[in-house]
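A protein chain is absent from this complex, but the other protein chains hold their places.
For reference, chains read A and B in written order, and residue numbers begin at 1 within each chain.
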Amino acid sequence: MPEKVLMKGNEAIAEAALRAGCRHYFGYPITPQTELTAYMAKKLPKMEGGVFLQAESEISAINMVYGVAGTGKRVMTSSSSPGISLKQEGISYIAGADLPAVIVNVQRGGPGLGGIQPSQSDYFQATKGGGHGDYHLIVLTPSSVQEMADLTSLAFDLADKYRCPAMLLADGTMGQMMEPVALPEEKESGIEKPWAVTGTQMKREHNIINSLYLSPEVLEKTNFERFERYAEIEKNEVRYESYMMDDADYALVAFGIAARVAKNAITAMRKEGLKVGLIRPITIWPFPKKAIREAADKVKGFVSVELSMGQMIEDVKLAEECLRPVVLCNRAGGMIPSVDQIIKVTKELAEGGKN
Amino acid sequence: MTTQILIAGFGGQGILFSGKLLAYKALSEGKELSWLPSYGPEMRGGTASCSVTISDEPVGSPIIDNPDVLIVMNLPSLDRYESTVKPGGAIFVDSSLVGRKVQRKDVEAFYIPATKIAQDIGASNLANIVLIGKVLKDSELSRGYLEEALKKVVSAKHPEMYDLNLKAIDAGYNYIEE
Partner (left out) sequence: MAIVFEKPKSLTSKELHYCPGCPHGIIHRLVAEAIDKLGIEGRTIGVAPVGCAVMAYDYFSCDMVEAAHGRAPAVATGIKRALPGNIVFTYQGDGDLASIGMAETVHAATRNENITIIFVNNAIYGMTGGQMAPTSLPGQVTQTSPYGRDVKVAGYPIKVCEMLSALDAPYYIERVAANNVKNVLKAKKAIEKAFRNQIEGKGFSLIEVVSACPTNWGMTPQKALEWVDNNMIPYYPLGVFKDKDQEAKA
């Protein structure tokens, strides 16, 4: 076990990316993720082959990412909600051209310019598309600074493995807080990328990085093939934490900072004799549908705890197939549900269930 | 055991730095911890706060609704957070800057003119550290591993600051309330 160091979540992401062999970063300052950009600005110019560039806009940054991704090298950009909206065009192109890249969203409250306090209101954007067209991102949601590092490292591997963009969906709290973290080992991609544009060296046909197919038959085929890959991802890459679910009568569903608060609420409720557990999605695409569905056979109801007006709750309802009531416990606009609020909503669900 | 500490004051008083010192102390002790700052424009001049949770168990939420220990460096912070402290908890007040006393009877209150003491020892911007010295003496936190933590938070570029910080800690630690 490597020695633990104390780091901000944003810095842990940056350091983990470097250790995953990422030497190319393009960004634009925005609160609350700027420490990540600053960390890269400090480290990359001192590293062999390291490229840090502050782009003229989020749009340019994601297109620089597209360029590097086409060369087969590991590349990352990061931003916060309004900046991620600007990147959507590029993300759609990256998905359409089947390129691996890592995009970090340290979410803040919205819509519009919104605020700078933590939020999870980009859930729909991250999991249901964001940009135009039929595509998915692999979306990982860290719930500790340790996971900020570990899931960043994993994001690079999954992006390479499945040739698709992966997103780390964090929030302002995760980005700003410090916790002890054991940093992942140095590694490299290790995946061959014969499709990359690196110059033909006059030894092969030219490679083309492209998402344009004017023939609808051909375009449809690329979509079908991409979704076969997505099916593989859904089969292999679902990740979640099951916390005190063995004997639970009620299940909280929460990710990121909401899951941390939920655990405190569970401790308090169990002291009072209310058996509550937590299903914490670590991937929100693919969503842990099976875990929710199986829980529905055992529990009497679900509480979706979110920093949004209720976005993940739709996936929870779809997954549990109308077997149990699903209620929302939420705050929005940069506010965070409190332990007391979670207890209150869960108790209301429990009492309602008795009637 | 879990101790939740909330430090609050004006931006620029070193609120986040004091929190960092406690966080590094906990790390050196091999404890679990989280450190969560308030962030944004308020870091410059407005109210700043920092939540530090230190525990023998993995830390749940890093957000502190009801601190065991409240450290305040201005009046608005005392006004805002006094009622949130857990019964039986402790409030540490920089009495150079906060005119009033703690109203609650179910918490322990400690007063130390940290800003004045800091000026007296030639470390006028280390009132926050003087306060931490007092906290280490009178709260459930101990002084152990303080030196290790200080080494980590004081910039290597300014080694002289290490001695000055240590002096500030001692000044707070050895202060006897009148």
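The rule is simple: contacts are C-beta pairs under 8 Å (C-beta built on N, C-alpha and C of every residue); 3 or more make two chains touch, one makes a residue touch a chain.
Not measured: the values here are computed from a predicted model.
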Displayed chains in contact with the omitted chain are A
Among A:5, A:59, A:219 or A:323, which residue is in contact with the omitted chain in the full complex?
A:59
Please identify which residue in A:75, A:137 or A:168 touches the non-displayed chain.
A:75
Contact partner of the left-out chain, one of A:9, A:32 or A:90:
A:90
Please output the residues of chain A touching the missing chain, sorted low to high.
24, 26, 51, 53, 55-57, 59-61, 63-71, 73, 75, 89-90, 93, 97, 197-203, 206-212
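The rule is short, and it goes like this: only the chains that are shown with their structure count from here on.
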Could you work out how far the Cα centre of chain A sits from that of chain B, in whole Å?
34
Could you list, by residue number, the parts of chain A that touch chain B in their complex?
4, 6, 31-32, 116-117, 172-173, 176-180, 257, 260-261, 263-264, 267, 336, 338-340
Chain B - residues contacting chain A, complex
20, 23-24, 27, 32-37, 39-40, 59-63, 65, 152
